[in-house]
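The complex is shown incomplete by one protein chain, all other protein chains being positioned as in the whole.
Labels run A, B and C following the written order; every chain starts at residue 1.
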Amino acid sequence: MLNNKKKYNVNDNSENNSQQIQFADQKREFNKRPTKIGRRSLSRSISQSSTDSYSSDSSDDETSPRDKQQKNSKGSGDFCVKNIKQAEFGRREIEIAEQEMPALMALRKRAQGEKPLSGAKIVGCTHITAQTAVLIETLGALGAQCRWAACNIYSTLNEVAAALAESGFPVFSWKGESEDDFWWCIDRCVNVEGWQPNMILDDGGDLTHWIYKKYPNMFKKIKGIVEESVTGVHRLYQLSKAGKLCVPAMNVNDSVTKQKFDNLYCCRESILDGLKRTTDMMFGGKQVVVCGYGEVGKGCCAALKAMGSIVYVTEIDPICALQACMDGFRLVKLNEVIRQVDIVITCTGNKNVVTREHLDRMKNGCIVCNMGHSNTEIDVASLRTPELTWERVRSQVDHVIWPDGKRIVLLAEGRLLNLSCSTVPTFVLSITATTQALALIELYNAPEGRYKQDVYLLPKKMDEYVASLHLPTFDAHLTELSDEQAKYLGLNKNGPFKPNYYRY
Amino acid sequence: MLNNKKKYNVNDNSENNSQQIQFADQKREFNKRPTKIGRRSLSRSISQSSTDSYSSDSSDDETSPRDKQQKNSKGSGDFCVKNIKQAEFGRREIEIAEQEMPALMALRKRAQGEKPLSGAKIVGCTHITAQTAVLIETLGALGAQCRWAACNIYSTLNEVAAALAESGFPVFSWKGESEDDFWWCIDRCVNVEGWQPNMILDDGGDLTHWIYKKYPNMFKKIKGIVEESVTGVHRLYQLSKAGKLCVPAMNVNDSVTKQKFDNLYCCRESILDGLKRTTDMMFGGKQVVVCGYGEVGKGCCAALKAMGSIVYVTEIDPICALQACMDGFRLVKLNEVIRQVDIVITCTGNKNVVTREHLDRMKNGCIVCNMGHSNTEIDVASLRTPELTWERVRSQVDHVIWPDGKRIVLLAEGRLLNLSCSTVPTFVLSITATTQALALIELYNAPEGRYKQDVYLLPKKMDEYVASLHLPTFDAHLTELSDEQAKYLGLNKNGPFKPNYYRY
Amino acid sequence: MLNNKKKYNVNDNSENNSQQIQFADQKREFNKRPTKIGRRSLSRSISQSSTDSYSSDSSDDETSPRDKQQKNSKGSGDFCVKNIKQAEFGRREIEIAEQEMPALMALRKRAQGEKPLSGAKIVGCTHITAQTAVLIETLGALGAQCRWAACNIYSTLNEVAAALAESGFPVFSWKGESEDDFWWCIDRCVNVEGWQPNMILDDGGDLTHWIYKKYPNMFKKIKGIVEESVTGVHRLYQLSKAGKLCVPAMNVNDSVTKQKFDNLYCCRESILDGLKRTTDMMFGGKQVVVCGYGEVGKGCCAALKAMGSIVYVTEIDPICALQACMDGFRLVKLNEVIRQVDIVITCTGNKNVVTREHLDRMKNGCIVCNMGHSNTEIDVASLRTPELTWERVRSQVDHVIWPDGKRIVLLAEGRLLNLSCSTVPTFVLSITATTQALALIELYNAPEGRYKQDVYLLPKKMDEYVASLHLPTFDAHLTELSDEQAKYLGLNKNGPFKPNYYRY
Partner (left out) sequence: MLNNKKKYNVNDNSENNSQQIQFADQKREFNKRPTKIGRRSLSRSISQSSTDSYSSDSSDDETSPRDKQQKNSKGSGDFCVKNIKQAEFGRREIEIAEQEMPALMALRKRAQGEKPLSGAKIVGCTHITAQTAVLIETLGALGAQCRWAACNIYSTLNEVAAALAESGFPVFSWKGESEDDFWWCIDRCVNVEGWQPNMILDDGGDLTHWIYKKYPNMFKKIKGIVEESVTGVHRLYQLSKAGKLCVPAMNVNDSVTKQKFDNLYCCRESILDGLKRTTDMMFGGKQVVVCGYGEVGKGCCAALKAMGSIVYVTEIDPICALQACMDGFRLVKLNEVIRQVDIVITCTGNKNVVTREHLDRMKNGCIVCNMGHSNTEIDVASLRTPELTWERVRSQVDHVIWPDGKRIVLLAEGRLLNLSCSTVPTFVLSITATTQALALIELYNAPEGRYKQDVYLLPKKMDEYVASLHLPTFDAHLTELSDEQAKYLGLNKNGPFKPNYYRY
């Protein structure tokens, strides 16, 4: 067994140095809460926890989980969580989540006969929440063995981790891990006697990275990687370009259902939610500039327009710009409206979209926030100068005060507003989790040769299947093609229904 | 001086017994937080306070304010607040509110020469919040003397009350008054040696009621009453019908700006806010039934439709029903859709709109809430039966669980969702406060005979003035009639611009 | 019998000269198609007729109807229409209209037992269209005798007039009357031996005016006037103010259903229709300024915003202005945006809202049209100067060309766009016709003293009844109050449901 106190260093493996991939801008940031996750994957329970008086999380126990000896009720100690005794509370959370994730429950039901993941040994590294637990237990029900670590040092729900451990899943994760803890947990998932993973489910690429560094030989048995995040996908494409990807990988981040739901539909709601919770502002009549008219920007603009705001858009891409025009938004350069707007929202994925110069020109009371990528879009660093006073007026809300008394209201210090200040509906998480499960099934069962050592999008038919599993939530009734119609259209009655380039 | 401990009884004044007005359904409810206030008048600070870690309100001081001897820095002790030392913190809150209430600040500026309330002695009974403080201090700047009590035993912001007291305003109010405290505070406002009020500003009618009961002679000097709430206005109309209203009263509740803003525009935003904060649900694709298509219902329906919900409407009034049709909503009876909807929202002002029978038929997970009046619309009492289990899952959120496991999600125990679970933008409060100020000016300065002992709506010109004071917030530029145009239309260039029956 | 050729002069009645009311701006304009009618009351059939190749209207018969001797199949000659032989074609049009006017058909059914207009002798002066025919025949079915003339010299559908004459209704009207014909027709309706009207149904006030001038004694038997148009209502209020109104009059123009439907809902559709039919423009991305944010302006703005236009609003009334802000429109002065907009729409009811100076500053290709009142809003006369070239490019579309080549696209020469260039859904006409029928019933049956010699709005209960008769069209199901609820609300279960000042 490993010495718990051994220091883990992601780059100390000399034999792999040549393989090292540099990620200048995507370096892990261990000091900030929302880290490298592309777009939110947190459950409501997390963002709620800080204010939720019903949480049982107020553990006065300061001992590191790594120093504890815990066993679940069946006597197993193959896990490391904060407190196994919290399992019952976590189980209730999982049960509530199950009610809102009908697609995964449907997969379980269909798997009662054949087990499509029978023989699969999955190592996973994701946020550990009630929704993830539903996914993990579904994978189990489909026949897989799973070992799991957290992809974020803050995001673990300890009770849920306990419940999983109690049910026999080897989980290594707790809220408030150190960086060393983080890698230790990952290592405990993969470095096991008599067990080698044959599938990877990753969110951010750290697990994949670790295996590349430490146990490259494991890839011989691994059938594939399923990756969820923008960053992780980016890393995989880099590996692929460099010719170093040695197994097939599935990019679930860019599947249709995930993109449209996580971005367009979810942001349409969370921009309102995030702004209300932090500022209690009234949207009607407010002038807003939204930087970027991709899916996120489209969602933000649609919502604010519907609430009676006057919305301006900035864009670099002429096609998206023309869409903004046709959707009824004035397309401007940021400078043209910066003096007059009440709210500035960034959704570009770019850096320094809002500069100190812009901030200097904003009017008193202007609200500035980021719905895009990471924390780069607003040049927050430029506000850390002596002549400006910062005043924290609420959690996630700072007033930055100019010498003349002008106040800018900065939300979440420029990090993702919806990750920091609003919650993610379980329904969205359900779509993502279902997509992950199907991607695992596909990669695990694909015949030799279907997938090479490359990065793939989920087959359209699987995307369609994910969607179809979520229709019952809306009591939605799909029409079926008749034989004659299918023939006329040249389609299989069961899909896929669209060419690959179809834009939805 | 009064003995602080004397018990106050609103009905113990034998000489006025014959005048007693019965308010069966509008009886004060001292045990519930949101009480008789018609529609929300609370500031963001209040609803925020329960979760706000920046509040300085954690006073361990258990002494009743009535038992304390406090003096402000000028040596005056003519007030009774929780802790005069909180004044500085309250002052900051007031200053922030001032920034968002430009209309009142504009009134102050215009009053630098003539003081339209010079000589006015106003006794007020409203929620005591930062926004109210801006109103009170504006009345002071306009020349008035003011004494103030709270209209709700829970809603006082102690720091703000302290700041007002420190500035020399005799304020009698604190958070968490007993019923006896409540009446004592009101009495301290009016029962003063050497000072008699000549104007009343009331919110709910309790202050007016108290003077009727205890000091009916005061009305000889009182020039008028300004009343803000549905309930208070109802009481005044009853008094008027009964021939017992002895001064003119201004119903500011039904002024255009208040109605459209408080109801249509504000509810359009607060329904989304209230649902998100309590349930984190996704609106897209959800089936919702909204009971009632008045201004509140119109606001709720518009918002939910814009967010992608499928909305059904119930109505008793065929005109509103036809509007719902033309606005694109299926008009149904509640029974027709109760089995299929995901959310039930009441906005009728009626009672028992949602009955136990309806609740029994709802599907698992259905959310039930009230945006209408009081707490009568949903028959919550019918859910207090032994076979149903109540489980509090969050503040303001109860799961009511049927024997078969079905859960109904009841918000705010059927009380007003937006009062309980969301906040009110300062902008809306600004409109109300400005209307109150103008109503006081109008009544105080009206020539003899303009107003009789009756209940009046604010003159349209004043309504228009309130609106015009809020246009600069939106950088909105009004067009002026030319002389020729004014003549053509038969209008004064300065308004009023519409006949009284105009519907907006 | 009258000499058909006698010249009629509305002002030649010396004995009534003192009563003469001047209507400077509302003088009849006999040379223009859409005349004094406040807002459109024309059916689809009319505006269609110019292009409808299925019309049987191509009468080569040039003889004036006044010079013809015609008899219907029952031998009666008490009518004067273009050609009685067109009756069959007109009957089909009426039958089609009946299908879309279920409310009037419902009234007929309910009148099978008691006839609420039994004994009524109604003289009417309205547009004569299929929809009017359904109204007239409904009045007949309710027990009334009717005589009818047209309120507009161009708007009569000859086939429909023939069908009415064939069915025994004395109709005096044809398309293309001269001014002299116009008054002759009206006279033939009222100046009959052995028959005196006891009710007037007017649209524009000309019939009322004629009786005032010529047969003032008739008012002794007349129980009331029902007036439909803005202009006619204005005349009645002037008479009332001058103390010269000698019977009760019902202003149906300002009833809720008419206002909201004719203005808000109908204009929401007809602005798009009118612009498309005339210009085939694309709305998406276009910049539009809408002058006036009353019901018409609200409808125009909502539609254009929904189609992706960027809409600016001008207003003189601060309340409507604030509504525009809250609804998400930039409130500007016309000058601020006149150089940049693609479309200018007037909806003010005012005059010279768009001046030559504005027109000079518009950009090339700007479209200018009027949805408001009459033809006064755009100063079209100012464009009739030598340096500007007019080029008619389509029916109702003129290019006005500046010396530098700039073209302004002027629609309908500044007259009402929706009257000139789009059609009115039968559904809207049905509401108006039903309101007229109920107003006649109310006035005819009202007990002595209920109505004095004044102008009244339709009782709210009748408004509600009109609305309720149209709900079945939408398969809309109204909820009924329980006894307990009605008591709680203090309402009668059958309405009225709202106070008179309710704004909807």
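Following the convention adopted for this analysis, a contact is a pair of C-beta atoms (placed from the backbone, for glycine too) under 8 Å apart; a residue touches a chain by one contact, two chains touch by 3 or more.
Predicted model only: the values in this text are computed from it and were never measured.
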Missing-chain contact, candidates C:Gln131, C:Ser422 or C:Ser468, resolves to C:Ser422
Out of C:Cys266, C:Val354 or C:Leu478, which is the one that touches the chain we can't see? C:Cys266
Residue of B:Met199, B:Ala249, B:Cys291 or B:Cys325 in touch with the missing chain, whole complex considered: B:Cys325
Could I get the residues of subunit A that touch the absent chain, sorted low to high? 25, 254, 256-257, 259-261, 265, 295, 314-326, 330-334, 336, 349-353, 376, 457, 463-465, 467-468, 470-471, 474, 476-482, 484-485, 488-489, 495, 497-498, 500-501, 503-504
In subunit B, positions touching the absent partner: 284-285, 305, 307-310, 325-330
Against the hidden chain, subunit C presents residues 44, 48, 51-54, 99-100, 265-266, 268-269, 272-273, 276-277, 280-287, 303, 306-308, 340, 364-365, 392-395, 422-428, 473-476
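Note that in this section only the chains that are shown with their structure count from here on.
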Which chain would you call central, comparing Cα centres to the global Cα centre? B
With chain centres taken as the means of their Cα atoms, state the distance from subunit B to subunit C in Å. 43
Can you work out the whole-Å distance between the CA centroids of subunit A and subunit C? 59
Residues of subunit A that touch at least two other chains are 284-285, 307-308
